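A single protein chain has been removed from this complex, and every other one stays in its place.
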Amino acid sequence: MVLDKKDDRNVWEKIGDYFSANSIWMKWYCTGCGAIEMPPTMTSRFDMERLGMGPMATPRQADVLLITGYLSTKTLRRVIYSYEQMNSPRFIVAFGSCTINGGIYYDSYATIGRLDKYLPVDLYISGCMPRPETIMNGFSGLIEMIKKGEAKGWKHYQENYEWYKKNQLDSLGKIIIEDEFHE
Amino acid sequence: MNVMNFVYGFIVLVCVFIFQTTLTGLNRKVTARLQKRYGARWYQQFLDIFKALRKDSTSHGWVFDFGVIMALGGIMATVIFIPVAGFQAFPGLDNVFVISYLLAVGMLGMAMSAAGSGNPWASIGVARALTNMLAYDVPLMIVIFTMIFAFDSSSLSEISAMQQGMGILGWNAIRMPLGGIVAIIALLGMLGKKPFDSFIAPAEIASGPMVEYGGKHLGFMFILHEFMTFIEVSIILALFFGGGATIWEYLLKYAILYTFTNIISGVMPRFKIDQAVKYFFKLPLAMAIIQGLVVIFTGLGVTLWF
Partner (left out) sequence: MNLTIILAVTLVLAAASFFITRYNKMSGGFTTVLSSLFALVALFMMRGSIGEDFSIFYFNFSITTVGWYFSVVMLIAYSMTSFFNPFWMEKMMYPGSYNFLYLLSMAGTIGMFFAKDFITLFIFWETVVWSSTFIIQLGKSRKASYIYYVVSAIGSMGTLFAIMLAYSVSGTFVISEAFAGLSGGVAIAVFFTFILSGLAKIGIFPFHVWLPEAHGSAPHTFSPVLSGGLVKMGAFIAFLSVTAFPAYDIFADMFKIMGKPFPIYFLMFLGAISIIVGTLMAIKQEDAKRLLAYSSVANGGYILIGILMMDQVGFAGGMMHLINHAVASAAAFLAIAAVAYRTGTTKMSEMGGMIHRMPVTYLVYLIAIISMAGIPPMGGFVSKWLIFQGLAKDGMLFLAAAAFFGSIGSFMYVFRPLSAVFLGQTFTRDLKKKEVGFFMMFPMIILTLLSLLTGVFPNIFLRVIAEIQTSVGIDPITLANRTILTSNGYLDAFRVFIVFGFGFAIAFVLFVVRRKSRKVELMDTFTSAEFIHTRELLHYSSKFYAPFERLYDKAPDTLTAYKKLAVKVGELGGMVESLFYGHKPEKTVFWMMAVGIIVILIGGVV
């Protein structure tokens, strides 16, 4: 979580952040078991579109990447690749306790313990898995953060790029691999 | 042709953009109500476009950028030619063939930049879009040809002027009913709405041509889509539903026609592309040919029925 709350935007960035907050497109990428709570949030009962959020197919078009649940090392490679294909300003919202401290897979050799070491997270939504009401609450919080200029994860990633890369390579070895079955 | 024409053209562009984007936002609410939910705000489409324009973007080369500019430029030029309630920014250039083929410039520019991104999904989407164009254009062009023969004019403002002043019975959709039905089905195909939207299928081919667009390119694509919708609905409105004698009548008819097509598409699934081609070459083509033969050989429908 990025704790820097200083607001140093100029007036164009404030207007731009107003637009970014009210129209967030999520990358349609279901990384873990928390993704089962996304379809109810998107469809008629809880209706995410009221907040201006909607799904988009590719990382180039998307604003927010949802890490829904545990993250195995295999998936982490793809998530890092997708995150670097996204266009700034980009946000990451992490669902579930697996992203905070490992959750119920805290002692697994194949999943990561803390997402914060590898990718900059703007908002955590705790729970195992969080229900749609919690998710909508969290998204409203994200909208407020973006309007106030507090969702600066992407800037933090650019400024501390070497630190993030070192953590990623320490855990994964290589990010872009040649052959999956003989890694 | 002097500076005032260009100024009028620019004003037309801005007004069309504001009107169409608001209408799209309202139609998102209509679709949402069809699905028993509240839906987005009525100005959500504006927020989407400005957010997309505000983001940074990635580019794959000069043809990627150039194609997007060419597409939007061609479509903006076409919008300037459309007659709205008798007012034209450039008088006399609203020939229906010019407008249909300038639309193709937009499609070609988008296809060029999509294929220039190097992503095979984009090429598949473009191939499907071109096949779709072949499917809906042939019946529609036959009906338009019939009308040019019947009214001896191929200008949109003249054909719409000939339908006014006689109430609802003067509309070509009532006088030539088969042609009107073909026109609405072809309009669904042109707008890329279900059941004919397999070239933008998000989960199947990762949104087709728009797969590598981000930031300002995506914003341009959204603006392009708004203008293209305006042009296509305007063509059908002018040819079949009598245009509009005043601006308010025009905007009202336009809104009703667009919402009508939106409601139809809101309850339909999606055709595969060869199913779409086979469909268009069966019933709509037959109806268009029968309508054409009736008008050319008997003259029924050129004058009022009652």
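The letters A and B name the chains in turn, as written, and every chain counts its residues from 1.
Keep in mind that, in the parts below, contacts are C-beta pairs under 8 Å (C-beta built on N, C-alpha and C of every residue); 3 or more make two chains touch, one makes a residue touch a chain.
It should be emphasised that the depicted structure is a prediction, and the values quoted were computed from it without experimental measurement.
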In the full complex, displayed partners of the excluded chain: A, B
Given B:30, B:98, B:166 or B:245, the one touching the chain that is not displayed: B:98
Touching residues on chain A - with respect to the absent chain: 29, 58-60, 78-79, 81-82, 85, 87, 176-178
In chain B, positions touching the absent partner: 1, 6, 9-10, 13, 53, 56-63, 65, 68-70, 72-78, 80-81, 90, 92-93, 95, 97-98, 101-102, 104-105, 107-108, 111-112, 115-121, 123-124, 126-128, 130-131, 133-134, 137-138, 141-142, 145-146, 148-149, 152-155, 206, 211-212, 215-217, 220, 272-274, 277-278, 289, 292-293, 296
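Keep in mind that, in the parts below, only the chains that are shown with their structure count from here on.
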In the complex with chain A, residue positions of chain B that touch it: 28, 32, 35-41, 44, 47-48, 50-51, 54-58, 202-203, 206-207, 210-215, 218
Complex contacts: residues of chain A adjacent to chain B: 16, 19-20, 22-23, 28, 43-45, 47, 49-50, 52, 55-58, 60-61, 63, 85-89
